[in-house]
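One chain of protein is taken out of this complex; the other chains stay put.
Moving on, here comes chain A:
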Amino acid sequence: MAYSESPPEIQPLRFAVVCSSNQNRSMETHNIFNKKGLSIRSFGTGKEVKLPGPSITQPNVYDFNTTYDFMYKDLSNRDKQLYTQNGILHMIDRNRRIKPKPERFQENREHFDIIFTVEERIFDQVLEDLENREKELNQPVHIINIDVTDNHEDATIGAFILYELALMLQNSEDMDNEIDEILQDYESKIKRPILHSIAFY
């Protein structure tokens, strides 16, 4: 056959990253994974999309169906200076270049190989959601949590931590067999606890 000469291509692992509102931590990771050419989807697990408002008690809340574009314009109209200053507009601007609108994890039925979460609460939610789904395929999926604080700087650091891990998993010869060791090594390297579970679609 004609194709027998070229080396086999490495099949990309299907990654997903989940945060609460699919705005900051997951989108930062989405952005970096995109740039580095990994297969990535991002989600939020919250009921609504929440963004900081004029004060802690007055967050801006949007429906998951709202586009980033709309949010950008809406917030620009409300207080352009405030939302420019705290970086929210910049963040949403970046997000709208990546995809049209935030996505909710629980409503997506796509299958992944690895799901990253950035908070223990979200890890629990993802596990629970996967547990409650109808299981037909019996395909395993790894769920990995590394805590990332929800601000711009930590999101960037967190994104790189996840990227480095993703790269190791992607480059492993037999990911299912090596993941345990990779995670244990990485855990001691980054000195953050890593939660790891497995579920089946």
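By our rule, a contact is a pair of C-beta atoms (placed from the backbone, for glycine too) under 8 Å apart; a residue touches a chain by one contact, two chains touch by 3 or more; residues count from 1.
The rule is short, and it goes like this: contacts and distances are computed from a predicted model.
J.: Which protein name, taken from UniProt, belongs to the chain you can't see among "37S ribosomal protein S16, mitochondrial", "Symplekin", "Alpha-1,3-glucosyltransferase" or "Signal recognition particle receptor subunit beta"?
T.: This omitted chain is identified in its UniProt record as "Symplekin".
J.: Among A:54, A:100 or A:193, which residue is in touch with the absent chain?
T.: Result: among the candidates, A:193 touches the missing chain.
J.: Among A:65, A:85 or A:139, choose the residue that contacts the chain missing from this document, as touch is defined above.
T.: Here the residue in touch with the unshown chain is A:139.
J.: In the whole complex, what residues of chain A lie against the chain that is missing from view?
T.: Within chain A, the residues that touch the unshown chain are 1-6, 8-9, 11, 123-124, 127-128, 131-132, 134-140, 142, 174-177, 179-180, 184, 187, 193-200.
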